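Removed: one protein chain of the complex. Kept in place: all other protein chains.
Lettered A and B in written order, each chain numbered from 1.
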Amino acid sequence: MDLLTFGKTGWGDELFYATLMTIAVSITALLIGFLFSIIFTPLKLSNNKFLNFIANSYTTVIRGVPELLVIYLFFFGGSGAIMYVASIFGYFEYIEINAFITGSLAIGIISGAYSTEVFRGAIQSIDKGQFEACKVLGFKRYIYFLKVIMPQMLRLAIPNLSNVWQITLKDTSLISVTGLVEIMRQSYIAAGSTRDPLFFYSFAAVLYLMLTFLSMKLINRLEVKYSRGV
Amino acid sequence: MDLELIFTSLPKLLSAAVVTLKLLSSSLFFGIFIGLIFAILRLNKNPFINKFAYGYSYVFRGTPLLVQIFIIYYGLGQIEYFRSTFLWVIFKEPYWCAIIAFALNTGAYTSEILRSAFQTIKPGIIEAGKSLGISNKIIFYKIQIPVAIRQSLPAYGNEIILMMKGTSLASTVTLMDITGVAKHIVSTTYKPLEIFITAGGIYLFMTFIIHNLIKYLEKKYSFQ
Partner (left out) sequence: MNIFKKTILTVLASLLIIGNVYANDKIRIGTEGAYPPWNSKDAAGKLIGFEVELAYSLCRYIGRQCEVVEQDWDGMIPALQMRKFDAIMAGMSITDERKKVITFSQGYADEVAALAVMKGSSLEGMSTPEGISLSKPNSDAKKALKTITEALTGKTVCTQTGTIHQNFLESGDVGKVNVRTYKTQDEVNLDLTSGRCDVALAAAVAFTDYAEKSGKSVVLVGPTFSGGAFGNGVGVGLRQASQLGGTLGARDAELLKAFNKAINQARKDGVISRLAIKHFGFDASM
């Protein structure tokens, strides 16, 4: 147990910060995913076949290819993109996107595909009558979307979004390729240094379970809040 | 984009696809049994038993697959005592370590799917069986299980695809599945984009086939 002490000889403080990093990356990735959903969900629901195709390709590809591969592709393919951008900006030197952004973006892209599906499903299961009523009352698109559709959609989406959160949280264990120090990577370092993989990987599992447990409690509260008056 | 490289690596990646499929089918095979057992345990009246089953499913669904594989492969491998038992013959091979990790993982998800399927069987079906004088045991085996399986097809189809993506983690313990071979090729040719896109394409193709297979099975077995 004294492997876990905070301070110089124990790994406790490193693992603590790693846990914070995991939480930070997961939240950032989830939000980035939501951003992607904001773009792609309307595309999916639109009548334009071409836009449909783009959105469907996004969700199908990301959900059909292993996360590890998506992360590798994003990380390694990023070099091509960055070199291209750098060459356009000729004098714009040394663009360095730090590991946190890269990692969160990679997971965010994956998370976004799942959130898009969730939001699409949620919007499609809202009674069509709601949309018609808003149109009849002459509300502008943005207004009725924000005030009428969104609250209902969120209530329907929260259970599935908790799944997306779980997936996002667990996927953060795969981004050690970007060098970001989150739970998995820190356990890996500690296990290598102390040559005690069983202890540290088991402890990592415990940390993830704790995060899962806390998340579930928070999400239950959210579900209750959004189900008021139903 | 080096198209020639894509052509030359395609055969290697496709033969690796066989490894992926072997991993997938073995994991699913054992996983279904594990899932069925734990689903039944979950429905048991005894609180110790159903809490234990719930604990199992909570642990394996709440931790990343990568952690599970590492604990089984590296963690167990470091225990001197474990290495002296007969179990070591199995755990020595990365192939079996991976399958055990995958099976336990998919078993947890499968148990949840089956459990919810069991709990949502229309009570009328069971009552019909009872009114016909069929014993409880036979009701369970001949009525509940088949109905539960049919009801879980959509969710289980999803689980198959998730498991197939999970097999890519076998590459982290030296197994040469599609991802492992792809990484290997990249490490010698330094052309990550072409290789990973090709590998991704193969996974996508397999997802497509599995997806359509499940849809076909759903249609065939639907009693709606």
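By definition in this document, a residue touches a chain if its C-beta (ideal position, glycine included) is under 8 Å from a C-beta of that chain, and two chains touch if they have at least 3 such contacts.
Fair warning: this is a prediction, and the values are worked out from it, not measured in the lab.
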Touching residue (missing chain; options B:Arg42, B:Arg115, B:Lys165 or B:Lys183): B:Lys183
Selected from A:Gln130, A:Asn163, A:Ser193 or A:Ser227 as touching the chain missing from the view: A:Ser193
Sites on chain A contacted by the missing partner chain, in the whole complex: 8-9, 14, 35, 38-39, 75-76, 78-79, 82-83, 86-87, 90-98, 101, 105, 176-179, 189, 192-193, 195, 197
Positions on chain B contacted by the hidden chain, ascending: 74, 77-78, 83, 92, 94, 172, 174, 183-184, 187-188, 190, 192
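Here, only the chains that are shown with their structure count from here on.
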Where chain A and chain B are represented by their mean Cα positions, the distance between them in whole Å: 23
For the chain A and chain B complex, residues of the former touching the latter: 60-61, 63-70, 72-73, 76-77, 80, 166, 170-171, 173-174, 184, 187, 191, 195-198, 201-202, 204-205, 208-209, 212-213
Touch list for chain B against partner chain A, complex: 58-59, 61-68, 70-71, 74-79, 161, 164-169, 171, 179, 182-183, 186, 192-193, 196-197, 199-200, 203-204, 207-208
